[in-house]
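Pasting a structure below so you can have a look.
All protein chains but one are shown in place.
Then we have chain A:
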Amino acid sequence: MRPILMKGHERPLTFLKYNRDGDLLFSCAKDHTPTVWFADNGERLGTYRGHNGAVWTCDVSRDSMRLITGSADQTVKLWNVQKGTQLYTFNFGSPARSVEFAIGDKLAVITTDPFMELTSAIHVKRIAGDSTEQTEESVLVIKGPQGRINRAVWGPLNRTIISAGEDAVIRIWDFETGKLLKESDKESGHKKTITSLTKAADGSHFLSGSLDKSAKLWDTRTLTLIKTYSTERPVNAVAMSPLLDHVVLGGGQDASAVTTTDHRAGKFEAKFYDKILQEEIGGVKGHFGPINALAFNPDGKSCSSGGEDGYVRLHHFDPDYFNIKI
């Protein structure tokens, strides 16, 4: 089916997130306004105004009532999804790169970039049920390793936090003590900056994408490397189908290194791989800049991609897609 082209952002996309029901799609971009869309027809539902810098990331609560966004303006904001009003603002000394609600939505993990003399850090905040009682306090702060942390997510039962970033190492931290539990193996692990990390629907395994032109699938509990998907271009975004054994990798040359001759040279396709056999099964073209964000609808019947070109493309899969045999 023809993809739905959603033009609402004026700057490159940075992040995409479906709510649990799969009827809403939240998009973040380098312009300052996160936007919510109807995930079915791509109609714009509303925007969340208040940030004063590029918005890098967002997450939505399980009941689709609250949205949390992290921005380069050094704040993380909580929003009322329905009304678009700001509920609370956390202030940091450096840009916030990633946010995620924990299971139960009572905690959120936030990562901040290294900035001035500050090192990168992972913060855990308690999220109050009633936003009037919300406080600034951190439950836990982990001073990060060297370089930016591009993504931090919760492990099973909120007991661990998984982080990945510029130093190409995936780390698992203990949430109770803040201690480092595991590190990915240097030999088998990524060789360059990890740009993205996404969990499976049940949280049992996760997929990491890196500028070393590969994506790797890991076991969440043991940090065992299970699969590697190699591609021809740096990977900026990864997604896993909740329905079929498919993974999608998006990326392309760095925007500054894109050749001016032909859009095909940059490889701005979203590539589909068989999750088990690690073989490429197809691609979706369309963006004329690198793909920065990818997300699967929780029903697995559509997915969306956000590009450096400022567009969100919403793909409802054709019936053929569900019968791909390799």
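Following the convention adopted for this analysis, contacts are C-beta pairs under 8 Å (C-beta built on N, C-alpha and C of every residue); 3 or more make two chains touch, one makes a residue touch a chain; residues count from 1.
Going forward, contacts and distances are computed from a predicted model.
A chain of this complex does not appear here, and its UniProt-recorded name among "Fructose-bisphosphate aldolase", "Eukaryotic translation initiation factor 3 subunit B", "Guanine nucleotide-binding protein G(I)/G(S)/G(T) subunit beta-3-like" or "Phospholipid:diacylglycerol acyltransferase 2 isoform X2" is "Eukaryotic translation initiation factor 3 subunit B". When the whole complex is considered, the residue among A:M1, A:I103 or A:L180 that touches the unshown chain is A:I103. When the full complex is taken into account, the listed residue touching the unshown chain is A:I226, out of A:L180, A:I226 or A:I324.
For chain A, the residues touching the chain absent from view are 62, 102-104, 106, 156-158, 201-202, 204-205, 219, 221, 226, 232, 245, 253, 257, 259, 261-262, 264-267, 275-277.
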